[in-house]
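Before we start, here is the structure in question, set down as structure tokens.
One protein chain is absent from this view; the other protein chains keep their places.
Labels for the chains are A, B and C, by order of writing; each one numbers its residues from 1.
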Amino acid sequence: MLAYVVRRLLLLIPMAIGMVVVTFGLLLLIPGDPAAVLLGQDATPEAITNLRNTLGLNDPWFIRLWDYFAALLQGDMGRSIFQNQPVATIIAGRLGATIELAVVALILATLIGLTLGVLAAIRQGSWIDTVTMLFAQIGVSMPVYWLGLLLMLLFAVQLGWLPAIGRGVPLHEALFAAVTGRPQVLWDSLTHMALPALALAANSAAIISRLVRASMLEVLREDFVRTAYAKGLRKGRVVVRHALRNALLPVLSVIGLRFGALLGGAVITESIFAWPGLGQLTIAAISQRDLPLIQGIVLTFAIVYALVNLVVDLLYAAVDPRIRLG
Amino acid sequence: MNAIVQNDQAPVLQVTDLEIEINGGQGSFAVVSEMNLHVRAGETLCIVGESGCGKSMTALALLRLLPDAAKVASGKILIDGQDFMAMSERQVEDYRGEKIAMIFQEPLTALNPVLRIGEQIAEAVRQHRKCSRKEAYAKAVETLQLVQMPDPERRAGQFPHELSGGMRQRAMIALALACDPKIIIADEPTTALDVTIQAQILGLISTCKSVSARRKSSSPTTSASSPRSPIG
Amino acid sequence: MQLPKALRNTSLVLGLFITLAIIFCAVFAPYVATHGVEQMDMRNRFEGPTFEHIIGTDNFGRDLWSRLVFGARISLTIAVISVVCSALIGTVVGLAAGYFGGWVDQLLMRITDVFLGFPAIVLALAIVAVLGPGVLNVSFAIIVVAWTEYARVVRSTTLVLREQNYVQAARALGASPVRILFREILPNALGPIIVLASLGLGTAIISESALSFLGFGLPPPTPTWGWTLAYGTKFMRDAPWLSIISGATIMITVLGFNLLGDGLRDVLDPRQLSRGGAKASKAK
């Protein structure tokens, strides 16, 4: 087990190197003089020369790549071109909000997806199944930005129940405030969270519910489920203890993959709901063509995602006795 | 050998005019029809035939566990004189495992991969007997011992994939025996096993028979070498 | 014999109907559209559905229906280019990794992991940001992310197929790897690839419109769906149908491809692969 964790962590190294190369490759993709392109049409020649120097464009690419690596190892992701701050600092200030949004959306998606999927599977062919799968099919096909707009239009603009944009106090602080007697702080955070989290979760909830249903249907046909019935067990017990546990295994690994999708989806959701996270920062950085910042953000997303998948694989092994890591 | 058992009492299992239909793409057709059989206490009855002749379907029908596509079209199944087909789902659940139990063909797929052997057997005991978790588990270990599982305490704590094929089938038999059922249906209990193990399992089934009295068994025929049945 | 069975599959029929309708609109856009894309009608700005403008007009009085019809061309073009390229790349990578195994597999899969590790939209945004907009650039941004899916699926299919006895039989006959890959394995892996490609068209359309929505797609006045939707949000109070209808168009198109993909999955039955194996293990 320990050997497996160590090996997986070691495997992250070549992967991280690959990711750095890819993100760095973005700079090489730029046609013409990157400095001129990055600064846009009305840049002064001095500004361009300055930028060429900061980006080290006068050196050959492999030297620049090496320098980038060397700096990264010291936690230095370079400086933002437009914000005059270290990239790492800017990202650190935003990462929490995005992870909070993605985690809440993941929990929401898992709860909704599991409930609907199990219901549809045990009532296969009934109206519940049909309606659930119809919703799931629509949910899978719905662009997150459109759903976000519709939700905002309905709950914030028309009904006025929930705030349209912005974020309350960070959730962990709000929870602390709630237990120390200020529940309205938590309420405020939750109302701000509701719409973006729901918009972000819908797609994943749909995917998870379809997967849970398929997985449940397959497990319900397994021999050991028949054995459980042959023992005289009640249906509810067979479904929960024998079928669901086995059906959840493939779902678990997909939930890990969904986290990556949620991080990506957060970019769009945040820009709609003005959620002050990494996604919003991404859009800003890309609009300004702030390349060091873009590189830093892309890399951060990738590393968070890789770590989450490691955790999911370990969880998987913990739940399935057949898997022995080593 | 059958003559040794005195069969003057009423049959524990009586099947009259059983017809099983499968609902295929183009209408339904009968896989089993006009099936009549009865099994008395202590007797072994073998159902023999090539694959697809309806052996397994009959076995599943006797537990009312037919897959969705199949159904009993007509006929009667009496267990201990009670009309099994007329019972409510609840009553059927009470009968399964307690009065009529089954040994399945593939022990690897028929045992839940994520639950320990002991838990799976104890679960059956707790379903039919009023007893504590601990007592049920003790009963499970005891039953494993009965089926000559080597090192039963340790094996009870293991998962199915950690056991060899022969041991899995022993666990499967223990599961069927756990609540001392009156009838045991064995659906090709040894086809998935190697010959040397087959011999042991068949031997075990006949031994258990003398220990706990009554069962019924259907037997394999799909392989040229094994048209044999435990005619105790 | 297979056709009537396929046609009984609701998802497939519905999906086919929707996608064919949209492809028809895109191909015959000049005939399907009622107005020119840029044809303004300043007297009828922000008009709701009327006889003249069946689903209304935008702030310049341009006909929304006509803009959506021409938008279909762009969405479908980008979707088809990116799906064909990613399927080709992914299939070749997946076949090679799955069949040869060993270090080839290790190397190719580590590379795949690297690309899979980036959230799709972030990498696509970054690529479009540095390359600038354009049909090919947007397609490229989608391909960079999308090919990994095919590579993974084709690899795992190949791993299963490689162990099939008919592949062993071909090896025993001394068939070359190329013959085995393209004659024995690929025809049997096509089912999952076709299903993925169909679902991939939907994903590509969502990605393209997301890029346009965020302002990184094809520049205006190109009537992309995503841009029309984003632009419409400015007039949410006066003319909410602009956003709602263009969003619905995207959703219905994606729904069509998804239904088609699901339907194909049922009809092509990927389990066909394991059927033989299941039978063998039972018989043993």
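Observations
The criterion applied here is as follows: contacts are C-beta pairs under 8 Å (C-beta built on N, C-alpha and C of every residue); 3 or more make two chains touch, one makes a residue touch a chain.
The definition used in the following text is that contacts and distances are computed from a predicted model.
Note on the omitted subunit: UniProt lists it as "ATP-binding cassette domain-containing protein", one of the names in "Na+/H+ antiporter subunit B", "ATP-binding cassette domain-containing protein", "Phosphoribosylformylglycinamidine synthase subunit PurS" or "Phenylacetate-CoA oxygenase subunit PaaI". The chain not shown here is touched by just one of A:L10, A:L73, A:L159 or A:V179, and that residue is A:L10. Of the listed positions B:D17, B:E34, B:E153 or B:D194, the one in contact with the omitted chain in the full complex is B:D194. Where subunit C meets the missing chain, the touching residues are 164-166, 168-176, 179, 183-184, 187-188, 272, 275-277, 279-280, 283-284. Residues of subunit B that touch the chain left out of the display are 1, 50-51, 150, 164, 166-167, 170, 194-200, 203, 221-228, 231.
By our rule, only the chains that are shown with their structure count from here on.
On a Cα centroid basis, the chain most remote from subunit C in this structure is B. With centres defined as mean CA coordinates, subunit C is found 22 Å away from subunit A. Between the CA-based centres of subunit A and subunit B the separation comes to 49 Å, rounded to the whole angstrom. Contact residues of subunit B toward subunit A in the complex are 60, 63, 65, 67, 89, 93-98, 101-102, 104, 106, 109-115, 123-124, 127-128, 159, 161, 172, 175, 179. Contact residues on subunit A toward subunit B in their complex (touch as defined above): 221-224, 226-235, 241-242, 245-246, 249, 319-322. Within the complex formed with subunit C, the residues of subunit A that make contact are 11, 14-15, 18-19, 22-23, 26-27, 29-31, 37, 137-138, 140-146, 149-150, 153, 157, 260-261, 263-265, 267-268, 271, 282-283, 286-287, 289, 291, 294, 297-298, 301-302, 305-306.
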